[in-house]
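Can you keep this structure in mind? I'll have questions shortly.
All protein chains of the complex are present and in place, except for one that has been dropped.
Moving on to chain A:
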Amino acid sequence: MSDAISKIKLTDNRPIFIDNDPQDELFTLNLGPTHPATHGVFQNVLQVDGERIISGVSTIGYIHRAFEKIAERRAYYQITTLTDRLNYCSSPINNMGWHMTVEKLLDIELPKRVQYMRVIIMELSRIADHIICNGILGVDTGTFAGFIPMMVKREFIYEIFEEICGARLTTNIGRIGGFERDFNEVAFAKIREFVNEFPAVLKEFEALLERNRIFIDRTSGVAAVDAETALSYSWSGPILRATGVDYDVRANEPYSSYEEFDFEVPVGTNGDVYDRFLVRNHEMWQSLRIIEQALAKIEKEPKGVFHADVPDFYLPPKEQVFNNMEALIYHFKIVMGEIDAPKKELYHCVEGANGELGFYLISDGGRSPYRLHFRRPSFINYQMYAPMSSGMLLSDAIINMSSLNIIAGELDA
């Protein structure tokens, strides 16, 4: 650390800039916690020389909600709503990751059709998340033009979610053992409509920005990270792949039948903002491919199957609850969360929209987890932000944060 950097002192654990030298031109800038350009609750105490950042300290935790502690008191099915609020731009991936963790704990094998339905949901939310990230990156570099048509398509994805589960943002989609109900015909029709219509919009978006001289000048070479540094900071997701490391949980440790799908893992070369943008665009194309394949596969499966047979954890149909004693007992036990899980320990991870989302679950044989730890990609990806900002222009640091796709809910858990 140079002499200039050491002027940020930690007083009572708070980063405070101390300047006793009237001659120098450095000053402190509080970027956040509610700066409109950071798209979320992020505070960085920066020491700047004009437009150039000399050093910075990140302060996080403004929306910490103690999810891991709350999870220790809740029954397994009640934790799904907590996962919604991690990365709220793609909550279905979190929901599915959590359901799969519990299913792994309980040794539940899902019917193929349910797994394909889950793949569709997860890929749709991956697209929705990448739309936000890349669309906002366009806005931060100066164009609204690409953002609006893309947001219309994201709205359409939310309509699909609404059709499937009734909610849009914090979806609570699916149940332990499958889905709460089958996708209806409207939902399937809307998914097909999306698959047919989204390519034209995405193509237009790419045509607007990928070969755009202004956009390339603005993003290429900004915040370039080499693979070794990215790995030492435990980066994952599109930003790691932009540095050239082909690590994707879907390919490395396939879950939910991803091994049956034909898709590519796009990688970049120098890990700058432009490469991350390209990787995300390519991933949207790959997600579309996966959804098309999943739709074709569902056609071949027996119709109307939308959950596995797990009476201990999957609610019986409502009409049976009112007329059948056994069903009423199961209904009561499930809703009260009175069914014990086996005593085991496991780590399950899924490829979230911005990295490896892991669930480290320890069950002591009771009704709720003994310990549940979320490996949150935003939290781990974000820690490089302040060190890598040193020497950067302020405007570059802003688009760097956009392209890292840090979601405040996942950062603070």
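What we mean here is this: a contact is a pair of C-beta atoms (placed from the backbone, for glycine too) under 8 Å apart; a residue touches a chain by one contact, two chains touch by 3 or more; residues count from 1.
Everything that follows uses one rule, which is that contacts and distances are computed from a predicted model.
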{"item": "From \"Transport permease protein\", \"NADH-quinone oxidoreductase subunit C\", \"ABC-type xenobiotic transporter\" or \"Outer membrane lipid asymmetry maintenance protein MlaD\", the hidden chain's UniProt protein name", "value": "\"NADH-quinone oxidoreductase subunit C\""}
{"item": "Contact residue for the chain not shown (choose from A:G61, A:G142, A:G365 or A:G391)", "value": "A:G61"}
{"item": "Hidden partner chain, touching residue among A:H35, A:R52, A:K104 or A:R289", "value": "A:K104"}
{"item": "Contact with the hidden chain (one of A:T170, A:S257 or A:Q383)", "value": "A:Q383"}
{"item": "Chain A residues that touch the omitted chain in the full complex", "value": "10, 12-14, 60-61, 64, 66, 68-70, 72-73, 104, 229, 231-235, 245, 247, 252-253, 336, 338, 344-347, 349, 356, 358, 360, 362, 367, 370-371, 373, 375, 379-380, 382-384, 412-413"}
